[in-house]
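== subunit A ==
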Amino acid sequence: MNFLSIFVIIPLLTLFALYFARNRKQINLIAATGATLLLILSGVLTYLYLNERAMGNDSLMLFRADMLWYAPFNIYYSVGVDGVSVAMLILTSIIMFTGVFASWRIDPLPKEFFLWFFLLSSGVYGFFITIDLFSMFMFYEIALIPMYLLIGIWGTGRKEYSAMKLTLMLMGGSALLLLSILGIYYFSGGDTMNLLEIAQRHIPIEAQRYLFPLTFMGFGVLGALFPFHTWSPDGHASAPTAVSMLHAGVLMKLGGYGAFRVAIYLMPEAAHEQAWIFLILTGISVIYGAFSAVVQTDLKYINAYSSVSHCGLVLFAILMLNETAMTGAVMQMLSHGLMTALFFALIGMIYGRTHTRLITEMGGLMKIIPFLGVSYVIAGLASLGLPGLSGFVAEMTIFVGAFQESGTLQRILTIVAVTSIVITAVYILRVVGKILFGKVQNPQHETLSDATWWERTSVVTLIIAIVALGSLPLWISDMIQNSIMPIVGKLMAAL
Partner candidate 1 sequence: MMIKEIIFYILALVITVFSIMAVNSRRLIRSATYLLFVLLATAGLYLLLDYHYLFAVQVAVYAGGIMVLFIFAILLTQKPGKNIRPEPLLQRVMAILLSSAGLIFCGIIIYQSVNRVYHYVEKVEIPVKEIGSTLMGTGKYEYILPFEAISIMLLACIVGAIMIARKR
Partner candidate 2 sequence: MEYTLYILILPLLSFIVLGLMDTKWKPRVAGTIGTAVLTIVTALSYYTAWEYFSTANLNGTYQKIIAFNTVWVQFNEYLHIDMGILLDPISVMMLVVISTVSLMVHIYSLAYMKGERGFERYYAFLSLFSFAMLGLVVSTNIFQMYIFGEMVGLSSYLLIGFYYTKPEAVAASKKAFIVTRFADLGFLIGILILSYYTKTFDFGILTSCDANVFASFSGVTFMGASALSWAMALIFIGGAGKSAMFPLHIWLPDAMEGPTPVSALIHAATMVVAGVFLVARLFPIYITFTPEVLHGIAYVGAFTSLFAAVIAIVQTDIKRVLAFSTISQIGFMMVALGVSGYGGQAGTGYMASMFHLFTHAMFKALLFLGAGSIIHAVHSNEMTQMGSLKKFLPVTRWTFLIACLAIAGIPPFSGFFSKDEILAATMHFSPGLGVMMTFTAGVTAFYMFRLYYRIFHGKAYQTTNGHTPHESPVAMTLPLVFLAVVTIFAGFIPFGKFVSSDGAFYHIHIDPTIATISVVVALAGIGLATWLYRRENDVPSVVARKFSKIYRAAYHRFYIDELYLFITKKIIFKRISTPVAWFDRHIIDGTMNGLASVTQWTSLKTKGFQSGKVQHYAYVILLGTLIIAAIVIFI
């Protein structure tokens, strides 16, 4: 039991404490405390991590600890972090924190909402800190199931349908995963579930050939890989604000992280062999999501499709199998997580005021709710990759990295992916122009009030994170890059 486990314990403690809360004030207080503690903890972790690295500790994973859990299958609860997981933990903490503030006035059943919310987050944290395949899978499931209730109960629109669809598709993905995890366990000798141990061994290439697509697709479903992305528009459109934030911001990253940590790391030969198939799919995702977003009229749909496009870029970069592109992928996960959370938070806030998400029914909001308007523009600019905001660094790292691969397919797909920056600009500016600028469409909107303090807290935190990542990217990209090197080394060795 080392201090990484606190990441899982704090949400559970919060959950327990919430049980005794009696009114909304107490509930909010407890939830905010829990989220703040997590945020502080992730800061401490980052400091300790960088400190440890600075002291020259260059083992693959830091802060390792193992605890036997189920001996017959060699299942351990083993934890450890590298730069990538630290980055993901920071992201999760920020989004948890802002998510709590964004759902300050959640209705109905606030207590139950936060219970599920924190349960979900413990799953996410668990997934990022553990390095045991089975524990990973278990935490993955813990992160998925609460989503069903969160969307089904607190959602809007066709919420039951969306919740069911989302859960079923993601469950389908995790069925593939379970299969592949068992396959990996069996073919790697059948005596360990530990990622690091398995990485030392060699899974026969024949097994890799079918385990790799299973794993990649399993995680790809969560990472909105074309054509398994259709849960995303419906799910995000129906989910309540904080859930959309957490889902698009963090849960979709589980896909990318898993694909990178399990699929690529453990099965490098197959990755080399089959990358082209998935490259084509992700290339399609990138451009296809962007084009689909252009004609949507529902704010959340626009954002959901843009997530398809951006998350497609994450998987795309991972599959380029080189250090720069992979660093870019992780940066893109961070960046997309932050900006999409900001987007969903703002959409939720705007929806809470205007009671519509259709861009055709809004207009001129910038004059009425300037704070939200400006924040929306910032989010949009981050999304279309403006320098100084997070999206730019991530995308450029990906493009430069991808361009280092000299295969014809990679070249073509890179150029195709690069064009997405123009299409992104088209749909972002279309939305911004429609809803924020121009004349006020609905006279009832004239009297809307601007953001409250909790909304401001949430939005400002995200904006600060976006700007920080975008203007001072070096330290975090270094941290990530150093952790990716061993994986890329293994990939190169597999060639």
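By definition in this document, a contact is a pair of C-beta atoms (placed from the backbone, for glycine too) under 8 Å apart; a residue touches a chain by one contact, two chains touch by 3 or more; residues count from 1.
As a selection rule, all candidates are chains of the complex that A comes from, given by their letters.
Worth saying up front: this structure is predicted, and the values here are computed from it rather than measured.
Touching subunit A in this complex, out of the candidates 1 or 2, is candidate 2.
Remark: subunit A residues 165, 168-169, 226-227, 229-231, 233-234, 288, 291-292, 294-296, 305, 323-324, 327, 364, 366-367, 370, 381, 384-388, 392-393, 396-397, 399-401, 403-404, 406, 414-415, 418-419, 421-422, 425-426, 429-430, 433, 436-439, 473-474, 477-478, 481 touch candidate 2 in the complex.
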